[in-house]
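Accompanying notes for the structure given below.
All protein chains of the complex are present and in place, except for one that has been dropped.
The chains carry the letters A, B and C, assigned in the order they are written, with residues numbered from 1 in each.
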Amino acid sequence: MLVVMQEGASEESVQRVIDRLVTMGFTVHRSTGVAHTILGGVGPIDDFDPAGFEVLEGVQECHRIVSAYKLANRRFRPQGTVIEAGSVRIGGPEMIVMAGPCSVESEEQIEISAEQVARAGAKVIRGGAFKPRSSPYSFQGHGEAGLKMLRAAADRNGLLVVSEVMDRSQIPLLCEYADILQVGARNMQNFNLLRELGTVNKPVLLKRGIAATIEELLLSAEYIMSGGNHRILLCERGIRTFETATRNTMDISAIPVLQQLTHLPVVADPSHGVGKRQLVGAMARASVAAGADALIVEVHHDPDHALSDGAQSLYPEQFGDLMKQLRGIAAAVGRSIA
Amino acid sequence: MLVVMQEGASEESVQRVIDRLVTMGFTVHRSTGVAHTILGGVGPIDDFDPAGFEVLEGVQECHRIVSAYKLANRRFRPQGTVIEAGSVRIGGPEMIVMAGPCSVESEEQIEISAEQVARAGAKVIRGGAFKPRSSPYSFQGHGEAGLKMLRAAADRNGLLVVSEVMDRSQIPLLCEYADILQVGARNMQNFNLLRELGTVNKPVLLKRGIAATIEELLLSAEYIMSGGNHRILLCERGIRTFETATRNTMDISAIPVLQQLTHLPVVADPSHGVGKRQLVGAMARASVAAGADALIVEVHHDPDHALSDGAQSLYPEQFGDLMKQLRGIAAAVGRSIA
Amino acid sequence: MLVVMQEGASEESVQRVIDRLVTMGFTVHRSTGVAHTILGGVGPIDDFDPAGFEVLEGVQECHRIVSAYKLANRRFRPQGTVIEAGSVRIGGPEMIVMAGPCSVESEEQIEISAEQVARAGAKVIRGGAFKPRSSPYSFQGHGEAGLKMLRAAADRNGLLVVSEVMDRSQIPLLCEYADILQVGARNMQNFNLLRELGTVNKPVLLKRGIAATIEELLLSAEYIMSGGNHRILLCERGIRTFETATRNTMDISAIPVLQQLTHLPVVADPSHGVGKRQLVGAMARASVAAGADALIVEVHHDPDHALSDGAQSLYPEQFGDLMKQLRGIAAAVGRSIA
Partner (left out) sequence: MLVVMQEGASEESVQRVIDRLVTMGFTVHRSTGVAHTILGGVGPIDDFDPAGFEVLEGVQECHRIVSAYKLANRRFRPQGTVIEAGSVRIGGPEMIVMAGPCSVESEEQIEISAEQVARAGAKVIRGGAFKPRSSPYSFQGHGEAGLKMLRAAADRNGLLVVSEVMDRSQIPLLCEYADILQVGARNMQNFNLLRELGTVNKPVLLKRGIAATIEELLLSAEYIMSGGNHRILLCERGIRTFETATRNTMDISAIPVLQQLTHLPVVADPSHGVGKRQLVGAMARASVAAGADALIVEVHHDPDHALSDGAQSLYPEQFGDLMKQLRGIAAAVGRSIA
């Protein structure tokens, strides 16, 4: 904690800040310069609002110098974390691809999808049974019936299952059918959900909110980890900016930034990142080149008739071709794809 | 639904789009121009993803021409809606002020606060018992004990209570103690929560998400309304932009925009809108001048020691002075404040 | 300048940073804590890139503690600056309104406009002779002929003239015809233009760029002031965000923020701030309530046939009505409007 006093701040106001810091348990180092007095507070408390100091009389600005996340911090495990889910290891030299439709629509659809993505090299099938939709009048998913179809199709094709949990009450159901529980972008700060996921014995794929900073994403991971579940996959899936040519602006730089700040593996979602099929390939390639540990891609056997996200779903042939290119890029950056 | 075909799109691709529209239940009007063929679809379906058409061969762009929200639409009730909560009417000629601390901290704190804000002219006391915090290590609220204190203090001072509900499971508890249920910005798209609030017989104060468009805010209101609860207060509380001088950028223009698009009353939250006490007054004044139907303001009897949001809480005297100014501005725009 | 070293940074890396700071002319204060070493540098240099330190080995983060602008800083003139232009004083108790069409289109148009806005209480007429347009195929303004018409109409109606200068080479021409030179949002960081304006003996109305932080706006003012011209009016006119319901998002909070950071007067431009006529009134009212020192508003005698910005121009009657409301609001916040 650093507090920079204003030029000419009175000794009284400096003392008031020191008293306040001491009350909060900080040891205070004072450095008196020509223009500014600087107070450095070292203490046991890492979570407090620096804004609370900035409005004190005589204070110019404050900075927290210890990050508010600890378990998610790279320093906690400098060598990085490899997350195991079944036979799949995410965060190691092999890049993992998760693929499948946006929603589970029917037994036939999901069986075809599973077969196709497995053949192309995916290790995990994705598919939503509970769908967060902006409009109450949109298709909301098949619920447990959808999860059953997804599980069966995955098992027949040697795949793991990742699927979204939208509410605390759905966790037991998801744990029964899925290998990895996904938290969607809109729920990244649903703290009750996060807290409960801390007690679950399944990896969690945590998507970045469309307006979440990278630090906030790490704090949300910390919520889950502080409950005991350390198996978190962080997912970049596009942020909201002024640009309207794409559905979101995919922040590819989040991949290397996260790899510096945290030991957790990073997943890239180019489908939601851009929202248009014809751009997904380029963004998937970019993600692999930037160092992503895994990809999650929407593929549909008949995207023109998909019940959701058809516009950003790849045709199966496109996905097959893409996987070939990705293998070349992965090799160029010292990784492999099955 | 409008589909604009590309210049030189083949007759085959035009027919394919027409077939698709007809299958979806649309009646199609075709307009063939020199450069572009335009297809206008009129039909029973209002919720579909225009992006699904934009990726079809030969299509240049699509536009939905019927808004996806209906019950929240101004046309549904052109004269505007006045929401009644106890003896308070929001959306009429009288502007309502809700005020109080960020969190309920102690019996003494909330009693002092209630007394002070009531005296200054507030009609509703705010105070959180369940706090959504970015960090798992922050104060998370006193839960039911907090709600009890809040209710008691409100009753002693003739105030109504507005308090935040963070999760579906908390709804019964909140209904017991609060007059208005608040949905926080982070939960604006927690659709399971919204759906459940549709069945509740209490007004809901729905805050705009920090990256939510005005249309998305209205769609979230629609979620609640489609369940039968039409008593929604929409709240502007700042959006996230590149500017760092303020905690958020308060979008004052959302007030008149909402008043054109919807019949629901609009509440302004200058405290979260800017996040710094010394700016709150100016933004409260601006909100009233722009036509807000109500304000929600953080006031704390001792903000320097508040457990949360102290930096943006007004001192009681500041709040009293502000109320006087607001009365002058309200009068200048044809409104009154008690 | 504050440098926070990483936990466990080697003594060698600390020394390297100290050496570097000393070489740059800083006096260094060292504060060694349990976890972090903090270096405080006090020195004559205020403009340097903190990022240059952040990439040094062992450094966690850096903060500049002296603002990079000095002449524009509130401390330079704590009592505030009143800018005089002809008989008009901006920044004092009287709020000034500037109004007129987007572009000077014809002698008749500008004469009618001048007469109408003067009658309603405006003191300055606005009108562009050189128009920055996103497309090369749009109307680009009448140049000197336009300026002549503007000057004549202003003189006949006792108004001052504010008009935009787009390029260094146009400065002499603008100085001949205008009382206040406007720098448009797109030119806020046209540093060659700013530098040249520092040598001019006319007030400059400097508009905030659509993606400029408040600090960058102040640095651009500093460019002009460092050349000797201290008569700067800072103008908020909307920033670019994700919201598409309005042309820009008008950052009303910039008004009180600027008034804390700088002694220069603040002008609000609600017309560009929102871009739609039906919202301009609400934003003008909000600007006055938030404390703006002046307003600049687009008014056109026949906006449906305006050559530019018709959609955001008020009808003369609307402007007249608005002025009446603004007087009431100004009075409520202790200001007056003629």
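Keep in mind that, in the parts below, contacts are C-beta pairs under 8 Å (C-beta built on N, C-alpha and C of every residue); 3 or more make two chains touch, one makes a residue touch a chain.
Every value quoted in this text rests on a predicted model; they were computed, and no experiment measured them.
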>> Among C:H63, C:K148 or C:R195, which one touches the chain that has been omitted from the display?
In response: C:R195
> Where the complex has a chain not shown, which of A:V28, A:I125, A:I180 or A:M250 is the residue touching it?
Replying inline: A:M250
> For the full complex, which residue in C:R277, C:H301 or C:R335 touches the chain that was left out?
Replying inline: C:R277
> If the missing chain were put back, which residues of subunit B would it touch?
Replying inline: 2, 4, 7, 27, 29, 31-36, 38, 40, 42, 60-61, 63, 65-66, 75, 240-242, 244
> Which positions on subunit C touch the chain that was left off?
Replying inline: 20, 46-47, 49, 51-52, 54-56, 68-69, 132-138, 166-169, 186-187, 189-195, 209-211, 216, 219-220, 222-223, 226, 240, 247, 275-278, 303-304, 306, 308-312
> Taking the full complex into account, what residues of subunit A touch the chain not shown?
Replying inline: 211, 213-215, 239, 241-246, 249-257, 260, 273-274, 278-279, 282-283, 285-291, 325, 328-329, 331-333
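Please note the rule applied: only the chains that are shown with their structure count from here on.
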> From subunit C, which chain is the farthest off, judged by mean CA positions?
Replying inline: A
>> From the mean C-alpha coordinate of subunit B to that of subunit C, what's the distance rounded to whole Å?
In response: 31
>> Can you work out the whole-Å distance between the CA centroids of subunit A and subunit C?
In response: 38
> Could you state the distance in Å from the CA-based centre of subunit A to that of subunit B?
Replying inline: 26
> What are the residues of subunit B that contact at least two other chains?
Replying inline: 211, 278
